[in-house]
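Report on the following structure.
A single protein chain has been omitted from the complex, and every remaining protein chain is retained in its original position.
This part shows subunit A:
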Amino acid sequence: MNTTILGLSILELSYIVASVTFILGLKMLSSPDKARKGNLIAGYGMGLAIAATILFKEEFSADKWLNYSLILAGLVVGTVIGMRMAIKVKMTAMPQMVSFFNGMGGACAGVISLVEFDHLRHGGEISAGMLIVILLGLIIGSVSFSGSMIAYGKLEEKIADKALPAGQIINIGLLVAIFGLAGYLAFSGHLSMPLMYTLLILSLLYGVLFVMPIGGADMPVVISLLNSFTGMAAAFGGFLYGNQAMLTGGILVGSAGTILTVLMCTAMNRSLTNVIIGSFGGGGAASTKSG
């Protein structure tokens, strides 16, 4: 009994330390001479939070050897691939790499929602509030994933700018469908897995159609926007698990990312609405709209 309380205390303490490193890291990242140190500090905080979660979140039981092996295997596989990609990438290809990793985080949030939804279906406690949190995590995570992948493809010049005729109307229609379906799932009490997958597919499609018409020169702004989306998705996860580290980390990125997106637009002398709706700019369709 005492050991669990000790473990849980260490766990919560680690989350507080991690949250502080995230704040410090972001702060230092915005001043040129401290930026590198800030990145390292946040990295250590992240490592601490991950290690503490594995060690202290649940009491170790031998029946779960498969769970623990899969966690460690996943960490090793992810680290090896992530390191290789991050070290090999050319300096000029950095923005698309950021977009790629951002997409991975979005996908992670989406998958978490899928598992938790399934968990609720099998006898978990159901409340409309928690369902909404899970559904929003799925929607935002998936939009961020598919959007980031399209942004990645565009910057790698594997995907050309294409605007569907009446693209805005299709997008609005899709949004209505997504939120209608999410509302139905949240309030009808009908926890259907096929509907959940439909929601996933619609969200993925929305991410694709959202980024598709935006011109190449505006991509960094879009990546920054999607970055703050993933932050929000992470924060929904934090809300779901009552986890402070996820919550502060996610919200910080969500709000800092949104402001950063606006700052980037200002630096380019554009407005955010112009970037998103106008879809003119480097190589994109010409438009006469102006802010």
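Please note the rule applied: a residue touches a chain if its C-beta (ideal position, glycine included) is under 8 Å from a C-beta of that chain, and two chains touch if they have at least 3 such contacts; residues count from 1.
Simple rule for what comes next: contacts and distances are computed from a predicted model.
Chemist: From the names "4Fe-4S ferredoxin", "NADPH-dependent FMN reductase", "proton-translocating NAD(P)(+) transhydrogenase" or "ABC transporter substrate-binding protein", which one matches the UniProt record for the unseen chain?
Modeler: So the chain that does not appear here would be "proton-translocating NAD(P)(+) transhydrogenase", according to UniProt.
Chemist: Who touches the missing chain here, A:L155, A:L209 or A:A235?
Modeler: The one listed residue touching the chain not shown is A:A235.
Chemist: May I ask you to list the residues on subunit A that touch the chain which is not drawn?
Modeler: So the residues of subunit A touching the unseen chain are 18, 22-23, 25-27, 29-32, 35-36, 38-40, 42-43, 46, 49-50, 53-54, 57-58, 63-68, 70-71, 73-75, 77-79, 81-83, 85-87, 89, 91, 94-95, 97-98, 100-102, 104-105, 107-109, 111-112, 114-116, 118-119, 127-130, 132, 220, 223-224, 227-228, 230-231, 233-235, 237-257, 259-260, 263-264, 267.
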